[in-house]
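All protein chains but one are shown at their positions in the complex.
The chains carry the letters A, B and C, assigned in the order they are written, with residues numbered from 1 in each.
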Amino acid sequence: MSLTVTQFAGVLNRIADRISERKEYLCELDRHIGDGDHGVSMDIGWSAIRQKLRELESERDLGALLQAVSLAFLNAVGASVGPLYGTAFLRGSAVAKGKSELSDEELAEFWIAAIGGIRQRGKAEPGDKTMIDAWAPIASSLEASLADDEPWDSAWDKAVRAGERGMNATKDLVSRKGRSGRLGDRSVGHVDPGAASAWLIFSTFVQAHQEAQTQS
Amino acid sequence: MSLTVTQFAGVLNRIADRISERKEYLCELDRHIGDGDHGVSMDIGWSAIRQKLRELESERDLGALLQAVSLAFLNAVGASVGPLYGTAFLRGSAVAKGKSELSDEELAEFWIAAIGGIRQRGKAEPGDKTMIDAWAPIASSLEASLADDEPWDSAWDKAVRAGERGMNATKDLVSRKGRSGRLGDRSVGHVDPGAASAWLIFSTFVQAHQEAQTQS
Amino acid sequence: MKKLINGPDRVVDEMVEGYAAAYPQYVVQLTGSKRALVRTQLRKGKVGIVIGGGSGHEPGFMGYVGRGFADGVAVGNVFASPSPDPIVAATKAVDQGAGVLYMIANYAGDNMNFEMSAELAAMDGIRTAAVRVTDDVASAPAGDEEKRRGIAGVVLQYKVAGAAAERGYSLERLVELCGKANRNTRSMGVAVSPCSMPQTGKPAFELAEDEMEIGLGIHGEPGLVRGKLASADETAQSLIERIVPDLGLASGDRVAVMVNGLGSTTYMEMFIVFRKAKQLLDAQGIRIHRAHVGEFVTSMEMGGLSITLMKLDDELAGLIDDPADCPAFTQA
Partner (left out) sequence: MKKLINGPDRVVDEMVEGYAAAYPQYVVQLTGSKRALVRTQLRKGKVGIVIGGGSGHEPGFMGYVGRGFADGVAVGNVFASPSPDPIVAATKAVDQGAGVLYMIANYAGDNMNFEMSAELAAMDGIRTAAVRVTDDVASAPAGDEEKRRGIAGVVLQYKVAGAAAERGYSLERLVELCGKANRNTRSMGVAVSPCSMPQTGKPAFELAEDEMEIGLGIHGEPGLVRGKLASADETAQSLIERIVPDLGLASGDRVAVMVNGLGSTTYMEMFIVFRKAKQLLDAQGIRIHRAHVGEFVTSMEMGGLSITLMKLDDELAGLIDDPADCPAFTQA
């Protein structure tokens, strides 16, 4: 199985739609422990991606497309998530450089690279109550599946479930990074908004990827 | 019938109490056509009078007392009503100068002089939708009663009723002076706060004066 | 309305005390009359300028005592003119032998209290003259200009008169200048949310979620009309469309512009409104000489803003540009 440039763009558009639908929910989470804008920032960023994808409809190099997507997101958003996802897409674009189609293995490597970019940019550790708590288990799960040559159908689902567990676990964590990093105990009891959107992105990706397979 | 200095001070205290009770009502009227503070200003002024009366408990010259009352009101309040009632008490004090008791005739002259002071200071005409619409009929009524040698019991009541009519008539007037002077037609439908407090002052005076007679 | 105060009856005295404590380099509080603040440095021979009005308009009016602005201020209760006591005290303290100019926003209370003060000052041999600011176009129709109330336009007129007094204008020339400045100044405002008096805690007026009050006064006095809540651009347009013809502005004219926030309106909104105002003026060939955007004369926590234009000739433009230094308005 694989995703062509066009399919990959379609998947990104699906994610953009999903973020837009869940904008208010993500803001609500951020109001509890942050400044209430996470849904707005993500929506601005993914709308910029949607716009950029329209502009570059004829681009065949997925690496070039993802590099443009990275800059579009970064410059439209700023905030915390701009550099984090900007870096993620940039690192991911290296995996896709010169390619017009990515296999499942390459898609996994794309995500592992992207998540590495987030970790490097944000310097957050698992347990800090950030998006890393969703992304890190996803990356570990994908790495393990790659190493074990696991069938991709179950591998993607496994990664989704690992991310979901990580996201839900943020509820009981004391925040240590980002805006909520000063709340101490008052941050306990709420899912981290960045972890919630991370899982939203990844699970939508997996779903759209699997649908693209059945359609093709 | 007459009022001694002590009785006069008692009457003023009664008025102060009444204003304090009706403070919120006077503010409410002022919110409709002005800036909502008329009750507050009047209460500040009459509290200052109450305070001054306590300080000057042993003052026997009613004229001196009223002059002190004038300044106390003026300086505590400022606003529109400070100069208006400050001038009123100052003019009234001239009638009372050197006296320790005022007869009904002198009391009527006190009010006529006081109201003259308000008219001179404020330069408002009847029909402008100000306190003058309550005070002017009171002054006219008292002047007529003085000229006709009317018995004072009915004369005071007549003046109260004249003031009440004048006050109520402000409801249908278009404002031309003071803060509400720019409202045009939007001022119609509400009693002028200054007219309301004017009638409150005068009717309380008459009631307390009459009670003082039956008590003495 | 939640307020960080110690009690409604103490707000004004404590505020004045706090102000004087914050800015000893600008003002001293008169010991005999604590509601009077006077410039720390007075210049012999300069005409003194005394301003004043009710509290609740901060940084007005205390904030306008300083170099190139006023020399003294009398502070009244909330939304109530000061009484003659602090006005007279300030008058005596600032008089440097050249007379004292009273600048009044043309409210009944201010007019009467300053009038009484002038009489009292005259008894002490101090020459005073009073000028009235009547910039609010919404408060009376053309032809009845002298009945209009003063709103944020007072600040630009303080600026001009204060600069002229520093330049050495006589009391007579200042009166003349103020007349000209006032004839060339117009303002109008809107409110989107009310303020409330600390003593009553009640909102000055009620507005539905989709309403705004157009042409209201800076004390929450009802305005001209109540309308649907408009966009920033529509608001700018409706204000500019009233002010420009009333001032008789034509292509080639120069103006000073002030966008004044009434209290809880954000700078964001003010700048967005200014943007449209400038576009509209540009389109008519009216040149902005200088702009001021911020909180100059508030109505406590009222939401809304006003626009002021002052048409400038060379004299007024020069005075607008002169340096000034007071806590609410410093210009290098």
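The rule we apply is simple: a contact is a pair of C-beta atoms (placed from the backbone, for glycine too) under 8 Å apart; a residue touches a chain by one contact, two chains touch by 3 or more.
Everything numeric in this text was worked out from a predicted model, so none of it was measured.
Asker: For the chain omitted from this view, which of the shown chains does it touch?
Answerer: A, C
Asker: Out of A:L12, A:L53, A:L84 or A:A108, point to the residue that touches the absent chain in the complete complex.
Answerer: A:L84
Asker: Tell me where the left-out chain touches chain A, residue by residue.
Answerer: 24, 27-28, 31-37, 39-41, 44, 74-84, 86, 121-122, 177-183, 186
Asker: If you put the missing chain back, which residues of chain C would it touch?
Answerer: Touch set of chain C with respect to the missing chain: 2-7, 11, 14-19, 21-23, 25, 55-56, 58-59, 63, 67, 190, 192-193, 209, 212, 229-233, 235, 259, 263-275, 278, 290-295, 298, 300-301, 303-305, 323, 325, 327, 330-332.
Throughout what follows, only the chains that are shown with their structure count from here on.
Asker: What's the contact topology between the chains, one of line, ring, star, complete, other?
Answerer: Shape = other; not a path, cycle, star or full graph.
Asker: Which chain maximises the distance between its CA centroid and that of chain B?
Answerer: Checked the centroid distances; the maximum from chain B is A.
Asker: Nearest whole angstrom, what separates the Cα centre of chain A from the Cα centre of chain B?
Answerer: Centre separation, chain A to chain B: 75 Å.
Asker: Measure off the straight-line distance from the CA centroid of chain A to the CA centroid of chain C, and report it in whole Å.
Answerer: 54
Asker: So, what's the distance in Å between the C-alpha centres of chain C and chain B?
Answerer: 32
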